[in-house]
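Shown next, in structure tokens, is the structure this report addresses.
One protein chain omitted, others in place.
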Amino acid sequence: MQQLFYVFGSLAVASGLLMVLQRNPITAAMNLVVTMFSLAALFVLLSAHFIAVIQLLVYAGAIMVLFIFVIMLLNLQDDELRPRGRNFIHLVSVAVVLFAMAQLWQLLSRTPAIPLAPVDEAYGTTGEMGMLLFSDYLFPFEIVSILILAAIVGAVVLAKRRLD
Amino acid sequence: MPAEAIFMAGKIGFVFFLVLNLAGVLGWVERKQSALMQDRIGANRAPIFGITAIGLFHPLADAIKAFTKEDFIPARAHKLFHTLAPFIALVPALTAFAVIPFGDTLTIGGETTQLVVADLDVGVLFVFAIMSLATFGVVLAGWSSYNNYSMLGGLRASAQMLSYEIVMGLTLVGVFMVYGSLQLTEIARAQGEYFVFGGVNTWIPKWGILTQPLAFFLFLTAAVAESKRLPFDVAEAESELVAGYFTEYSGMKFLMFWMAEFVEIVVISALVATLFLGGWQIPWLHPDGLHVPFTAIVVGLPSLVVSMMGVGAFLMKVFVLIWLQMTIRWTLPRFRYDQIMRLGWKMILPLALVNVVLTGFVVLLLNR
Amino acid sequence: MPPLNHYLALSGVLFFIGVAGVLTRRNAIIVFMCIELMLNAVNLTFLAYARFLGSMTGHVFAFFVITVAAAEAAVGLAIIVAIFRNKETVNIDELNLMRW
Amino acid sequence: MDAPVEGNRAAGDSDEKPSPAVQRVLERFSGDVLSRHAYRGDDTLVIKREAVVDVCRFLKAEPDLRFDLFLDLTAVDYLPVEPRFEVVIHLYSTPHGLRMRLKVPLAGDDPEMDTLTSVWRATDWFEREAWDMYGIVFRGHPNLKRILLYEEFEGHPLRKDYPIDKRQPLIGPKN
Partner (left out) sequence: MAEPENELHTDEMILNIGPSHPATHGTVRVLATLDGENIVNADVEIGYLHRAFEKSCEHGTWQQAFPYTDRLNYNSAIINNVAYAMGVEKLLGIDVPERCRFIRTIASEISRVADHLTCIGPSAMEVGAFSTFLYFVEARELMWDLIESLCGARLTNNYVRIGGVKADLPADFAEKLKAHFVKTRQLIDDVDKLLTHNRIFIDRMRGTGVLSAEDAIDWGWTGPCLRSTGVPLDLRKDEPYLVYDQVDFDVPVGEYGDNFDRYLVRMEEMHQSMRMVEQLLEKIPEGPINVEDTRVRWPAKQLVYSRMEELINHFKIVFEGVQPPKGEAYAAVESPNGELGFYLVSDGSGKPVKVRCRPPGFANLQALGPILKGGMLSDLVPSFGMINMIGGECDR
């Protein structure tokens, strides 16, 4: 288990970095798919089976396909968008990010290792998840469904060529 | 636990053996079946020491030919993705079989195991999740080939597979409501029970096709569409797009797309058999033997025999469904791209929703 | 089992990779993908804490995050397509219509 | 019955009474019809090239003629004779079941006539073919370029002075 965490963790970080560094949008998207896949594996390690599958199904299987579909539809080639006199801003933003990472590292290295508690069989299963969603979180759940409906309508309206 | 490890190895071996061989043999079956439909003889050459075995060695000959062919990558293609795409298309299809139970429990030497590689709690969702990854193979193949036909094929395939995944998922909601589980072993086991009306046992098994007849047809349609077989093969429509996303493939990589298609047929057939045709269940056959309908007589059978009969029954159902898909493939013309989309979104999706609502009412009434 | 700290560290690293991408990249679609990466990193935190607390509330939140992300992706990509049709570019530097 | 033949072409007025359709054209365009005949029963009018579009419009529009179906346009090369070319048009009238042949003589050094694409859209490719094969220019044609032969082809092969064994330039892929 320990090794699997590090394997998938480093895979996630590596492909995440590649995504940011890649010029080609399709390559970037595929790297993001690898990140999502590794994260789904990490979710399984955290006994979150349902979320792991949803992660694969929705994120990797649907959202990312949509991304790639749009990239192909717009026929975006290699990202030739050169920064125009913005190298300074780039440097600053990278520095800020590195600084934040260092802070994070400091914070975490100072705290002692916190072991995870063992959980029972039912933890993270579809049934439990359904129970929670349809009892305690029913209202948010319904709100989310309205949100999705709004998103569908919005997407259709936006992507349509003309409003007629 | 060595026993568990041995069982696991055996099950994985069996599944791989089954799926890969079926995929190979399906190539032959497809040729022979189409030949039968079209008043032809079909493949009957490819001898080994003069024995042709009615053309059974043709898949082998194809494989040898594909291996020795030049592996061609177009000049301006994206080499990495062009190479990777067939693998991405094939591997998920193989993986999806892991959660499909091919038999009931098997007891050998006091050790009992469920005949499924991974009995996941999220069973069906896992199959969908994994199969949705196969989309990437197709899309990448289309994009990386640097060919307009491939590109159009990839675009069509991504839109089609994305749409039909949603439709497929929705058609199954009714099944989940009836059996109360996503776990494929539990769904299959629940189908061994009988309809009981007013306390009277009818001895009709609760197969999915009987409890969810509408869902069965909708799911089968959506599943065939998902596997991009005729009449839904617009992504590779040979008369319009030459070969769609795998126009620029040759040799082994071409064969891998081909294999992926056949493996998907097997997976879909297995999934339909498990969800709607009772999986390994044979009517009136229980772990302790054959129960004669409307009586209490039980013809006792050893559990090993029952397990083996279950595996046989499962394979039979898979074969029948494969045959059905092949018959459809050689009978129907191809849809147009927009007609496929219309069918998915405007026909199957609303019908699936209606099915969910109706099932909800019925389940509520029966549980009252 | 790896301790909670490691999950949180991984999550933080992924989040900041996403931040770096948002700040440095100019292609709207890649910026969008970086945002998705940040959402994923947050999900990892949710699930790690949920596991730590032995409660499934975190899962519910992760579920909502994924759902909202799907909706957001649909609308966001539609906006990008619409912008591209009008302006022939996805460079965020040139999409300065609202900068006044 | 053999028609009077001038040079090697069938031409000249036939002694027979013209058919009603021909009669209509003769009445309307008496000055533009050079000759007419009905050899083997095919109504034929030889028309000045200046008048051909007007005659065609008339043939198509006139209610009792209605030559709406354009069948064929081709050219014939009578090399030693001048005018050398003759553009031959075949028409059919779907309401009345009539057939008509129009012939337009063109001089060898000036093989030009007005396009008929404004009368029947179908003449488009046929005129391109006549240009391709005989080098006859149709003034006002929207897209007058080679159709059956390739762009690099030199000469017009159906002219009688085109040697049958002439070699054409070989072309490779362009880029």
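Things to note:
Each chain gets a letter, A, B, C and D, in the order it is written, and its residues are counted from 1.
As a convention for this text, a contact is a pair of C-beta atoms (placed from the backbone, for glycine too) under 8 Å apart; a residue touches a chain by one contact, two chains touch by 3 or more.
Keep in mind that this is a model prediction, so the values were computed, not measured.
Across the entire complex, the residue among B:Y146, B:W203 or B:W330 in touch with the chain not shown is B:W330.
One of B:E111, B:E193, B:E238 or B:D288 touches the chain omitted from the figure, and that residue is B:E238. Touch with the hidden chain on the side of subunit B covers residues 34, 37-40, 148-149, 151-152, 156, 230-231, 233-234, 237-240, 242, 330-339. Against the chain not displayed here, subunit D makes contact via residues 2-3, 5, 8-10, 39-40, 42, 44, 68-72, 74, 76-78, 88, 90, 92, 94, 97, 99, 101, 120-122, 124-126, 129, 133, 146-150, 157-158, 164.
Here is the rule we go by: only the chains that are shown with their structure count from here on.
In subunit D, there is no position where the chain touches two or more neighbouring chains simultaneously. Across the assembly, subunit A contributes 50, 54, 62, 66, 73 as residues in contact with two or more other chains.
Within the complex formed with subunit A, the subunit C residues making contact are 1-10, 12-14, 16-21, 23-27, 29-30, 32-34, 36-37, 40, 43-44, 47-48, 50-54, 56-57, 59-60, 62-64, 66-75, 77-82, 84-85, 90-91, 93. By the touch rule above, subunit A contacts subunit B in their complex via residues 24, 26-27, 30, 33, 37, 49-50, 53-54, 56-57, 60-62, 64-66, 68-69, 72-73, 125-127. Per the touch definition, subunit A reaches subunit C in the complex via residues 1-2, 5-6, 9, 12-13, 16-17, 19-20, 25, 28-29, 32, 35-36, 39, 42-43, 45-48, 50-51, 54-55, 58-59, 62-63, 66-67, 70-71, 73-74, 76, 79, 81, 83-84, 86, 89-90, 93-94, 96-97, 100-101, 104-105, 108, 111, 113-117, 119, 123-124, 128-129, 132-133, 136-137, 140, 144, 147-148, 150-152, 154-159, 161.
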